[in-house]
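Removed: one protein chain of the complex. Kept in place: all other protein chains.
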Amino acid sequence: MTQVPPQKIYNTVITNSMVATERLEIFMPEKKKLALIIHSGTIDKLLCAFTLGSTAAAMDMEVHLYFTFWGLNMLKKGAMEKAGLPATYRQHEEMLKTKLKEMNYPTPYEMLKRMKASGNVKIYACSPTMEMFGVTRETLIPEVDQIAGAAAFLDIAADADITLLI
Amino acid sequence: MTQVPPQKIYNTVITNSMVATERLEIFMPEKKKLALIIHSGTIDKLLCAFTLGSTAAAMDMEVHLYFTFWGLNMLKKGAMEKAGLPATYRQHEEMLKTKLKEMNYPTPYEMLKRMKASGNVKIYACSPTMEMFGVTRETLIPEVDQIAGAAAFLDIAADADITLLI
Partner (left out) sequence: MTQVPPQKIYNTVITNSMVATERLEIFMPEKKKLALIIHSGTIDKLLCAFTLGSTAAAMDMEVHLYFTFWGLNMLKKGAMEKAGLPATYRQHEEMLKTKLKEMNYPTPYEMLKRMKASGNVKIYACSPTMEMFGVTRETLIPEVDQIAGAAAFLDIAADADITLLI
């Protein structure tokens, strides 16, 4: 099926009804939107989340990454570099890290910085988690765009095309 | 963009096509809908799920919580009170529980009861899991609305604005 540029559709529909056009913009956003909650703080989950985020940003999707709980703790300066594997798989940690280096796979923090450079990615830090773990804004990496509660994320997610929790 | 009340849109569109109007109602539900599968039974995941659920209910969204596997086991009377952290983070359990008390953060069960009181939340218990773990209805907390299989959840989720698994 041919992809029709949104503007063309609006014009066509305007001839029928102005009101309908206003609504159609909601159903035909110019960019697809991905909203991820990152609850985990282990490297297997961060790599998955950031591969999805980077790829979506490269596809010119709008990407929203909301970090909560163990994920929020990974936004502290220097934390991502120390991310390991969960208890279930800890015996594979050394092997995996060696392999990632051999592949020249970017580290999670490098992935996050590159994603941000695309201009398509927003990073949110969960405010209740910050209080729970005594984390202050100054200790977070500068790539964080906004400190926000669950309501901000739900607002974004309700209009997203893909919502995932990791 | 101005939010147009749904009724006004229906009227306008009716002048063009009755059939189209009937479909539009599907795309413009009065309430946004959140559908969560709660597979986990640890306190870090329950707090995340219930913070999302409570916030969504407070935003007047329709909230559907489907408890399965370890999550289902948390619907047993007295179980949520004993929820701990996963093996990976077990050493932080004491610290976290102390901090939550200091913050007067509601317990998972308190959050669930308050959510239910909003009238926007439905709780489902996964029937195959109940058989797997030999759990009977009588042993579940009274807040459970329905014992249901995966088909019931998929039906709800297919029309939800946000679907997440935790």
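To keep things simple, chains are lettered A and B as they appear, and every chain counts its residues starting from 1.
As a working rule, a residue touches a chain if its C-beta (ideal position, glycine included) is under 8 Å from a C-beta of that chain, and two chains touch if they have at least 3 such contacts.
None of these values were measured; they are calculated from a predicted model.
What chain B contributes to its contact with the hidden chain is residues 16-17, 19-20, 22-23, 25-27, 37, 39, 42, 68-70, 86-88, 128, 131-134, 149-151, 153-155, 157-160, 163-165. For chain A, the list of residues touching the undisplayed chain reads 1-2, 4, 8-9, 12-13, 16, 27-28, 32, 34, 44-45, 47-48, 51-52, 55-56, 58-59, 61, 86-89, 96, 99-100, 103, 105, 161-166.
Following the convention adopted for this analysis, only the chains that are shown with their structure count from here on.
If you average the CA atoms of chain A and of chain B, the two centres end up 22 Å from each other.
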